[in-house]
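Yeah, one chain of the complex is gone here, protein chain that is, but the others are all in their spots.
Chains here go by letter, A, B and C, matching the order in which they are written, and residues are numbered from 1 within each.
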Amino acid sequence: MAAVEILKFPISSPADTTPLDRLKEAGYEASQILAVVGKTEGNGCVNDFSRTLASAVWEPRIPQDAVTIFSGGTEGVLSPHVTFFVRAHQGVATGLITAIGRTRVLAPHEVGTSAHSLQVAHTVSQMMQQASVTPAQVHLVLVKCPLLTSAKIEAIRAESRTPVTTDTYESMAKSRYASAVGIALALEELSHDMLEEASASQNIWSAKASCSSGAELEDCHVLVLATDPAGAGQQQGHLHAVSRYMADAIDASAVRDLLAQVESANGKVVQVFAKAQADPRGHVRSWRHTMNTDSDIHSTRHARAAVGGLIAGLVSDCEIYVSGGAEGQGPSGGGSLCMVYKT
Amino acid sequence: MAAVEILKFPISSPADTTPLDRLKEAGYEASQILAVVGKTEGNGCVNDFSRTLASAVWEPRIPQDAVTIFSGGTEGVLSPHVTFFVRAHQGVATGLITAIGRTRVLAPHEVGTSAHSLQVAHTVSQMMQQASVTPAQVHLVLVKCPLLTSAKIEAIRAESRTPVTTDTYESMAKSRYASAVGIALALEELSHDMLEEASASQNIWSAKASCSSGAELEDCHVLVLATDPAGAGQQQGHLHAVSRYMADAIDASAVRDLLAQVESANGKVVQVFAKAQADPRGHVRSWRHTMNTDSDIHSTRHARAAVGGLIAGLVSDCEIYVSGGAEGQGPSGGGSLCMVYKT
Amino acid sequence: MAAVEILKFPISSPADTTPLDRLKEAGYEASQILAVVGKTEGNGCVNDFSRTLASAVWEPRIPQDAVTIFSGGTEGVLSPHVTFFVRAHQGVATGLITAIGRTRVLAPHEVGTSAHSLQVAHTVSQMMQQASVTPAQVHLVLVKCPLLTSAKIEAIRAESRTPVTTDTYESMAKSRYASAVGIALALEELSHDMLEEASASQNIWSAKASCSSGAELEDCHVLVLATDPAGAGQQQGHLHAVSRYMADAIDASAVRDLLAQVESANGKVVQVFAKAQADPRGHVRSWRHTMNTDSDIHSTRHARAAVGGLIAGLVSDCEIYVSGGAEGQGPSGGGSLCMVYKT
Partner (left out) sequence: MAAVEILKFPISSPADTTPLDRLKEAGYEASQILAVVGKTEGNGCVNDFSRTLASAVWEPRIPQDAVTIFSGGTEGVLSPHVTFFVRAHQGVATGLITAIGRTRVLAPHEVGTSAHSLQVAHTVSQMMQQASVTPAQVHLVLVKCPLLTSAKIEAIRAESRTPVTTDTYESMAKSRYASAVGIALALEELSHDMLEEASASQNIWSAKASCSSGAELEDCHVLVLATDPAGAGQQQGHLHAVSRYMADAIDASAVRDLLAQVESANGKVVQVFAKAQADPRGHVRSWRHTMNTDSDIHSTRHARAAVGGLIAGLVSDCEIYVSGGAEGQGPSGGGSLCMVYKT
C-alpha cells in the first residue's frame, strides 16, 4: 500500500497518452503510477476494441505491475478520460492509500465461478492485511476480470468441461458477479460458507465493489482504495472517500447523500466511481423500462447513459467513472457509488 | 380552446390502448380526448415503426381531429406511456386550456424550409387568437411534423427541385427546426423579417417549443398549452405550467428551478415535457462527448437517455416526455423544459 | 387443404396493404387468402414493431383463420414484400396444395420446450392426414411461434416455474427450435421416443422447417406446403417446389442445385424460402466469423444480410424470404431452403 494522489485528465481518443504530459506538469512521474482507470468510447461490450487499444498504448508507458482498468462506454454525456492513482511523493501522507495486485491466471472454465471468487477474495484479503486496513476503512475495490470469448468457450468444451455460459456477452456479467462475490468475502460482508449459495443465487452484493470484464486479460487486476490507517483526520488538502449503494438507476438521493457529506466537510469532489445496471426485472421502481428488450442497444449502454446523465448533472462533471454491469455491485438494478474528495 | 385535464398512463407496448379503460375509470370519455402524446419504445429515428403502430391503433379510437404525437425512444430509464390532454367536463375550469390544430399538407420540397415555418406560425397564431391568449400565457407548443423519406426525396428531384437535405435522418432535424422557428414567430420571439436569416442560421430557438418528426404524416399537428385567460389564480386542484430552457444536457439547476416553483406553490408535478440534444459542437460545457461520433447509436438516442436519466432522477418519475432532437427548441446542446403541476 | 396460387408483391412500409389491390388485379379476392408471409423492415429481434404493425394492418383485411407470418429483417439487399398463399379458383388444380392451422395457446412456461414441440407436431400431423399427403410430398412447413417477453418471464416465475431462458432474445431461438422439432416429428424425421433427447441436445433438424418467433402471438401458426397428391405431373403453368438444406451460410452449391432442378424442368422461380443462421461455433467452414461477438448487431441480422446477398445474387431477385434463426431448421450454421417454381 502507498499513500495515493488521484488526478484525472481528458483523452481525445483511446490511444491518447498525453495525460502523461499533464501528469508530469502536475509534478508526478510515470514511474509513480499505481493504476490508470479510464473510460473509453467503445461499446463496453464484447467487441470493444477501444479498451484493447487503450491497454496497448498505456501498458508500455507505465510500471509493469501497475493496474489498468479501461471501462468501455461513454454513452450520453460521459466524457472519455483517465484517472491516475499515483504513489504520493516520499513521506507525504494524503489521507488515502492504494494497493494494487493481481490474482493468478484463471483457467477459462473458472471464469464466473466460485473458484474465480475465491481467487479475488484471496488477493484482496492479502492486500488488506499487508496494509493493515480493516474492512470499514476500505471504500472501493476495483477489479478488472476476464470474459469468455468464442475461442475460450471452444477450449472449455474441448476439455469436456462446461462453461459458465456459452454467450460471450453474458459471460461478462458472470465474471463481474464472481469478482464482486470475492470482494464481499474479503470485506467480510459474506462468509465463506455462504459462497456456493451466493454463486448460485446471483443476488449477493457489495456496495464497495466495482468490476469490469474485458477480453484482453486472463487474470484479475485488483485495486483497493482505503483510508490511511496512520492518517490524521481532515487535514487541509487531504483526500477522503465515501461510498454507499444506489438503490436503483434514478436514486438521486444516494448521490445527494454523498454530496452532502462532501459539502459538510468543505470538500471538493475529485472523482466519482459508479456502477450502473438495467434492472433485470424490467422495471425501475414501478415503471417498466425497455433496456432489456432493446435488441439494437445492449442494456449496459442504456444504463450507463441514464445513470451517467443523473450523476453528471448532480456533480456538474462529465469526466466521471460510470461503468456498466453492476451484478453483485449493489442491489439488483442499482449499483455501487464512491466519491473521492479533497478537503 | 378548451379547459384541459392532463392524465398519464403506462403502456405495455406501442399497440396498447388499455389507457382508454383507465381514462374511463377516471371519469372521461374517449370523445373528450384532445390529444394523445406518447413515448413509444422504438429507436425514435427514421425506421421507428413503434410510432406508426401507435398511430394505427390509437387513431380509430379517438376523435378524428385529436392530435397524436408519438415520440419514439424510451432509452435508459424512460418508461413507455401516454399523456392524455382531455377536454374538461362542461363548465369546469382547470386553470389550463389547450387548443389543437393542423397546418395544411406540406409539399415534400417545403419540409424543413421557411415555408414550413410560416405554416406552423400561421396555425399557432390563429389558435392563440381564437383563445385570446397572449404569448406570455403560452407554456408549451407541441408540434409533430413530417420528415423526408427516400420516396419523398425522389419525388422532389423528379420535380427538379432541391430537397432541404438528401439524408432521411437529417431531414428529421431540419423539419423540427422549421417547426420551432414557426413557434418562435407565433410567440413573437422572432420577427417575420428575420425569418429567412433564422432559417439559414439554424440558431434561433424558443424555450416553449417541442417538435417531433415522423414518417407517418404530411401536415403538422399542433397543440398549444396555455394558462386559462379567464382563470382565477391558484385554486385548489388547479393545473399550472412553468417552462424554461435547459442550457445543456446536464443542466440540473434548470430542473431544480422549476421544481422549486412547483414546490413553493405546494404543487405536485403532473408531467414534464423536455427536449434533449447532443451538443453539435461535440462538447458538454468543456467536456468532450462522443454522441456525434458513435456510428452504432444515433446521437438522439444518447441524448434522450442522458437527459431522461437526469430528469427522472430529480423528479422521481420515469413516465416523462423526453424527446430527442432539440433543434430550435432551446439553446444548442440544451432544450426546452415544461412542467405541468397541480395545486 | 386447398390448391394454392402463390403471388408476391412489394410493400412500401410494414403498414402497406396495397398488395391487396394488386391481388385483385390478378383476379383474386382477399377472401381467398390462406396466408400472408411477409418480410418487414424491422430488426427481426425482440423489439421489432414492424411485424406487430404489419399484423395490425393485415389481420382485419383477410379471413380470420388465415395465417400471417411476418419475419422482420430486410438487411442488405433484401426487399420488403408479402407473399400470398391464395386458395385457387374452384376446380382449378395448381400442382401444390396448402393447409393452414394453429396449435392451442401455449402457456409461457411451455414456450421452447418439448410440450411446445408436441403441439406443433400434433397440428402438422393432423393437417397432413386431412390432406392425405405423405412426408415426402411436403416441401415446406412454416411456423410462427411465441417468444418470452419480460412480462411472460415474470409470470412464469410468479408460478414458481422455470422459464426455458430468462433472456428474451434467446427465447426466440428456443421457440424456433421447439417448433422445428415438432415439424421433424410430424415428418417422421424424428421418432417420438427421441423427443426429450432432441429437446435437450438442440441439434436435431428438418430441412423443410421454417420457423419465426414474435411477441405478438400466444399460439403457433402453421402453414404446410405440399405437392397435390391428386396432381398430374408437370402440366403447363403448374407450381412445383423443391427443398433441401444449405450446409452453411456460403453454400452456393445448394442454391445452384435447386436452380438446376428448376431449370431442367423449364421452370421459373416464384419464391425462395430460406433460413439463415450465424454458426454458433464461431466459424464458417474454417474461417472465423464475428457475428456472435458483435455487440452492436445481433447475429441474426448479420446472417440474413449475408445469406440474403448470396441467394438474391444467384436468383436475381431481392424479394425473397430469408428469415433469421435457423435453429433446428438445417444443420448448425446452415438452414432450410425451398424453391417454389412454375413450369
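Here is the rule we use: contacts are C-beta pairs under 8 Å (C-beta built on N, C-alpha and C of every residue); 3 or more make two chains touch, one makes a residue touch a chain.
Just so you know, these numbers come straight off a predicted model, no measurement behind them.
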Touch list for the missing chain, restricted to displayed chains, reads A, B, C
Which of these, A:151, A:194 or A:247, touches the one chain of the complex that we don't see? A:151
By the document's definition of touch, the residue of C:249, C:262 or C:337 touching the omitted chain is C:249
Tell me which of A:19, A:42, A:146 or A:282 is the one touching the absent chain. A:42
Which residues does chain A use to touch the chain missing from this display? 12-15, 40-42, 47, 49-50, 52-53, 56-57, 151, 215, 296
Since one chain isn't shown, list which residues of chain C touch it in the complete complex. 10, 12, 41, 43, 74-80, 249-252, 255, 284-285, 287-291, 293-294, 296-297, 301-303, 305-310, 312-314, 316-319
Interface with the unshown chain - residue positions in chain B: 43, 45-48, 149-151, 154, 166-170, 280-282, 288, 290, 292-296, 298
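The rule we apply is simple: only the chains that are shown with their structure count from here on.
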For chain A versus chain C, which are copies of one sequence, does the interface use mostly the same residue numbers on each side, meaning over half shared, or is it different? same
Two or more other chains are touched by the chain B residues 12, 41, 296
